[in-house]
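All protein chains but one are shown at their positions in the complex.
Order of writing sets the chain letters: A, B and C. Residues in each chain are counted from 1.
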Amino acid sequence: MQDIIDDICATMKDRSERGQVANYIPQLACVNPGQFGISVALPNGQVFSAGDAATLFSIQSISKLFTLTIALGKLGDAVWSRVGREPSGDPFNSIVQLEHESGKPRNPFINAGAIAIVDAIMMGHQPKETLAEILQFVRFIANDSSIGIDEKVALSELQTGDRNASLAHFMASFGRFKNPVDCVLGTYFHHCSISMSCQQLAQAGLFLVSDGINLSTGARVVSAQRARRINSLMLMCGHYDGSGEFAYRVGLPGKSGVGGGILAVAPGKASIAVWSPGLDSIGNSKLGTEALEMLVQRTGWSVFGH
Amino acid sequence: MQDIIDDICATMKDRSERGQVANYIPQLACVNPGQFGISVALPNGQVFSAGDAATLFSIQSISKLFTLTIALGKLGDAVWSRVGREPSGDPFNSIVQLEHESGKPRNPFINAGAIAIVDAIMMGHQPKETLAEILQFVRFIANDSSIGIDEKVALSELQTGDRNASLAHFMASFGRFKNPVDCVLGTYFHHCSISMSCQQLAQAGLFLVSDGINLSTGARVVSAQRARRINSLMLMCGHYDGSGEFAYRVGLPGKSGVGGGILAVAPGKASIAVWSPGLDSIGNSKLGTEALEMLVQRTGWSVFGH
Amino acid sequence: MQDIIDDICATMKDRSERGQVANYIPQLACVNPGQFGISVALPNGQVFSAGDAATLFSIQSISKLFTLTIALGKLGDAVWSRVGREPSGDPFNSIVQLEHESGKPRNPFINAGAIAIVDAIMMGHQPKETLAEILQFVRFIANDSSIGIDEKVALSELQTGDRNASLAHFMASFGRFKNPVDCVLGTYFHHCSISMSCQQLAQAGLFLVSDGINLSTGARVVSAQRARRINSLMLMCGHYDGSGEFAYRVGLPGKSGVGGGILAVAPGKASIAVWSPGLDSIGNSKLGTEALEMLVQRTGWSVFGH
Partner (left out) sequence: MQDIIDDICATMKDRSERGQVANYIPQLACVNPGQFGISVALPNGQVFSAGDAATLFSIQSISKLFTLTIALGKLGDAVWSRVGREPSGDPFNSIVQLEHESGKPRNPFINAGAIAIVDAIMMGHQPKETLAEILQFVRFIANDSSIGIDEKVALSELQTGDRNASLAHFMASFGRFKNPVDCVLGTYFHHCSISMSCQQLAQAGLFLVSDGINLSTGARVVSAQRARRINSLMLMCGHYDGSGEFAYRVGLPGKSGVGGGILAVAPGKASIAVWSPGLDSIGNSKLGTEALEMLVQRTGWSVFGH
């Protein structure tokens, strides 16, 4: 395994076409695009890493996976009255679908859906309390109490977050919000600004590898059925309107973030985190996707074969 | 296995809520909704069946899986210049996406995409020749030379096929067709009218279970990579705008048809065909989906667990 | 003329079908739907009134006509870099068109367009200063210094204005705003809350009757060409996606508001204000439209005949 990821890392370090670093959030725009990291965590606790796997980066939309998991724990299937579970066929920040469907987002992994999920888990609490709860959960599943929020990124998002503010107010106009829009947005921007390394992120995904249990710590996080369903949502919707492409090329459930990270899950096999800041035109890490494609070719981990 | 599917069959036979039989094609509208069949084909050649598994039904859109496989064999990746590989988020017969994206269908499993695929494989031949080729392929993968077309259904579709004619002319208006629209439509309607039983259909899916080889006959149909990619397309797009729901509840690649059939693939495990004519509001077999959900719960075959 | 409007008023007072009072702004929802008023102002200064023509009501979107006129005075044709001048074919608060057209509203009379116009005229000033300027202009063209803002309505709008906040943030996300979103929204909500009577409103429209000059006071407000162009915009877009219907039935340029008022202009003939709080399904005054239809039938004032 170490050989495989060393190979991948070497290949990625040499690539000249690295995509574009997200430029609409100033703090992300200044990240060095030359970086690449990968970590593969096995259920038995082993973690293989290469490249910049210990470097912290902004997980951005990967946080949507964690808040969905929290929401399912708190609300159960009532979550699905807030968001749907179909691919949207639209970009991550599209508002068209909301107008046609009474302000209900298609799934929890587009921005509108994730904002609605944040509203769902706040339950009248303050942003600070909700953020503490999210952080606690992420630290628990990653088994690492050092994970925190990058306040500079959060501030940067807040100042340039008109599109997300528009999505939030739009949903609120349909009476879909139970907390003040500004509180929801503040919480949303902060939880997108959690900083993690590939090593931490790969650990955090282990509960989805083994039907809800993090075998390396023995902690059950969710039921087997829920773990499988979360994986199905990641596969269907985890890469916005590039989800079909990711399924076709990589064949694993995964969730990407505009910080350049991707968390992918090979059920029964491994949890994989990759990071490279350059994005493709849809907003998914360009080298991250290529690295996962290589990894699956070498390991045969696609869920679509055997 | 026989016990499991007998249980499922007994449960389904008793259901009062059976969905609505497709009514826009007269010949389909008169099918008895009380029927239910299931067949599970294992790579070793064993086939377990229950209920009306030997009854012929119109496979309708399941044919899209076969023409896509033929097209990939003939054109390779050039297929993707004709259709995309993303979920559309729209109903099976939507034309909106075509207008916004220059007449290129999002994927090969919505009607527009399948019509484009038929045009792609005709290559200047007559409908009769193309249909012969399609039938030959289906007989080959199902290892059953008796499979044929129900001419009454084909005629019925042709007479009520204005929506599909609209899709075809729309694409043609962007210069995307290489064969006359009427020839493409005639071929399309006929290949939707192939009649198969659950037993035959389950056999036909075996090559997708074992990375491209039908292990029961030893025939390699496609490469391992191609089989996996076809499976990914089925999972992402095989149930129209109900694909996310199917992935969530069943967790297997599958393709449905408005005749009430569904072909599902559990990689490395089995090829499963179910049939019940009543459809849900999206156009997928209501009891067929429920049966597959039960089967996966009993067998643990979801691709999202281990 | 007095006979005509007395007849109309009597007819309208008897109507049982009066439409629905706007219910999304609490302060508007409690207005008595039984009211009806009409005023016809002639270029020579005569004003004919009937019914509740002296009662103050919230002009709401009719204010869009005044801010457009101010914006054209300040920016000239540069206004058209901020908004278009085509009917949108969509409801007054639609956001779909904005996403498809880079955040540029189709015209100045849908909500998004009017919000963009408010941003255009603020030019870095505070809401209070901009509102003073708008009020000054309205008082000037209506020749009535008593016109003011209903603060209760403004507050009510602000508290329930999520849809408009969404539109504003959406446009801002395309870099289209030069003032803080909250300041623009505050100004927008307040200027929608100007209270006027039919008598005042009919006076305010006189400059559009006589090619830019209010003949009753002698004041030139805009050039002849600009007056005509404003009239064309009112005819094309003044009633949202009911503009075609209004042109068909009434045949005059007009601008409606969800407070139940309509200001209509018969070039060379008269300025007409009607008010009745009940709205049709599109959001235009039901009895107001019927009253104007009757008036045009009696007077032959349609711009489409002679």
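Worth pointing out:
Operating definition for what follows: a residue touches a chain if its C-beta (ideal position, glycine included) is under 8 Å from a C-beta of that chain, and two chains touch if they have at least 3 such contacts.
Predicted model, so just to flag it, every value in this text is computed and none were measured.
Taking the full assembly into account, the omitted chain touches B, C. In the complete complex, the hidden chain is touched by one of B:V31, B:V181 or B:A224, namely B:V181.
By the touch rule set out above, chain C reaches the unshown chain at residues 84-90, 97, 106-107, 209-211, 224, 227-229, 231-233, 235-237, 241-245, 247-248, 251, 253, 267-269, 302-306. Although one chain is not displayed, its contacts with chain B can still be listed: residues 94-96, 98-100, 162-163, 165-170, 172-173, 181.
Here is the rule we use: only the chains that are shown with their structure count from here on.
Under the contact definition stated at the top, no chain borders both chain A and chain C. By C-beta pair count, the most extensively touching chains are A-B.
In a homomeric contact, the two copies may use the same or different surfaces; for chain A and chain B, over half of the interface residue numbers are shared, pointing to the same surface.
Rounded to a whole number, the gap between the C-alpha centres of chain A and chain C is 47 angstrom. Centre-to-centre spacing of chain B and chain C amounts to 55 Å, using the average Cα coordinate of each chain. Separating the centre of chain A from that of chain B, both taken as means of CA atoms, is a distance of 32 Å. Shown for chain B are the residues that touch two or more other chains, of which there are none.
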